[in-house]
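Removed from the display is one protein chain of the complex; every other protein chain stays in position.
Letters A, B, C and D mark the chains in the order given here, with residues in each chain numbered from 1 onward.
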Amino acid sequence: MILGVVKGQVYSTINHPDYDGRRILLVDRIRPDGSEDGGYLIAVDAVDAGVGQTVLIVDEGNSARQVLENPDAPIRSVIIGIVDAIEVSQAGTS
Amino acid sequence: MILGVVKGQVYSTINHPDYDGRRILLVDRIRPDGSEDGGYLIAVDAVDAGVGQTVLIVDEGNSARQVLENPDAPIRSVIIGIVDAIEVSQAGTS
Amino acid sequence: MILGVVKGQVYSTINHPDYDGRRILLVDRIRPDGSEDGGYLIAVDAVDAGVGQTVLIVDEGNSARQVLENPDAPIRSVIIGIVDAIEVSQAGTS
Amino acid sequence: MILGVVKGQVYSTINHPDYDGRRILLVDRIRPDGSEDGGYLIAVDAVDAGVGQTVLIVDEGNSARQVLENPDAPIRSVIIGIVDAIEVSQAGTS
Partner (left out) sequence: MILGVVKGQVYSTINHPDYDGRRILLVDRIRPDGSEDGGYLIAVDAVDAGVGQTVLIVDEGNSARQVLENPDAPIRSVIIGIVDAIEVSQAGTS
């Protein structure tokens, strides 16, 4: 899984019914320290994420279909969690 | 999922019947601001996309097979939507 | 899917019976303009492709297994078509 | 599979029940000599790995679901082993 920050929303004319009522979000990929790495993903929202929030993304079709509870959805990337904290520890202290 | 712009069409002698009657499009990958990132994909068209249009692509086999309603198709990349707008918001404003 | 040019053949002692009688080809990845991008794939031939030909490759296991009509084959990359032409259009002209 | 070093833990509000009670770890990718390559993964812990430990990660959904003994989990990356040693040999000596 990877980390990202929600940057906006994509509006797309998609005929496939599995997308009806789903928000399609633009997510910039970030490093664990919060800096952007230059990449992005277009991901379906499953947690009601807002712009500026750090999120956890699963980029795998079967995971996405499971989260959306739809075994047939043509979706690969889904936001599965809002990140509350990333705790970086020193070796030996945790 | 990723964003791209349709650049042209690939004509290929493919014997597999799942490709009969399908347009195979050349899509340049783009960043959310519309600039090209130098990569491309060859994707099957599922939305009647035209050259110059910004599209949403799913690059995963099971998604592609689902969109084409063919559980056996040897296809990985499919254009699932035409992008109408990409709205980039400021944090806290959406 | 991606584009490549067949460069040669790999001879390998593979015990798995699904490879018996299959040509394993070395394919250099190319950009749509025909220039090589520095990468390569080792792909199973399904269309009797020859050296120097531009081909269309699907790099996904379930697609490869479907092309080879073998649901159990341990194969990820398969050449599914010989490219006859890549037509790059100007926006608005197609 | 790839190698990494556990760097910390991600705390995320995930509603999907398959994540309940699972530690989500931040793992920096490393080269076989132990140096970091600049990338990272967010992986679910299946071996009670601690910060500073070198681990083996499988980055594939069906593997992750199998390790967690849950065929429906929306998880792609899982830590499957703690690395005790990486033995680099000279050709002909093993």
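Criterion: contacts are C-beta pairs under 8 Å (C-beta built on N, C-alpha and C of every residue); 3 or more make two chains touch, one makes a residue touch a chain.
These numbers were taken from a predicted model, which means no experiment stands behind them.
Peer 1: Just list which of the chains on display the missing one touches.
Peer 2: C, D
Peer 1: Where does chain C touch the missing chain, residue by residue?
Peer 2: 7-16, 19, 24, 26, 40-43, 50-52, 60-62, 65, 72-77
Peer 1: When the complex is taken as a whole, what residues of chain D touch the one chain not shown?
Peer 2: Touching the chain left out of view, chain D contributes residues 1-3, 31-32, 46-47, 56, 58-64, 66-67, 78, 80-94.
Assume only the chains that are shown with their structure count from here on.
Peer 1: So chain B and chain C: same face meeting same face, with over half the numbers shared, or different?
Peer 2: Different; most numbers are used by only one of chain B and chain C.
Peer 1: Could you please state the distance in Å, as a whole number, between where the Cα atoms of chain C are centred and where those of chain D are centred?
Peer 2: The answer is 31 Å.
Peer 1: In chain A, which residues are in touch with two or more of the other chains?
Peer 2: Those would be 60-62.
Peer 1: Which category does the touching pattern between chains fall into here: line, ring, star, complete, or other?
Peer 2: Basically the chains just string along in a line.
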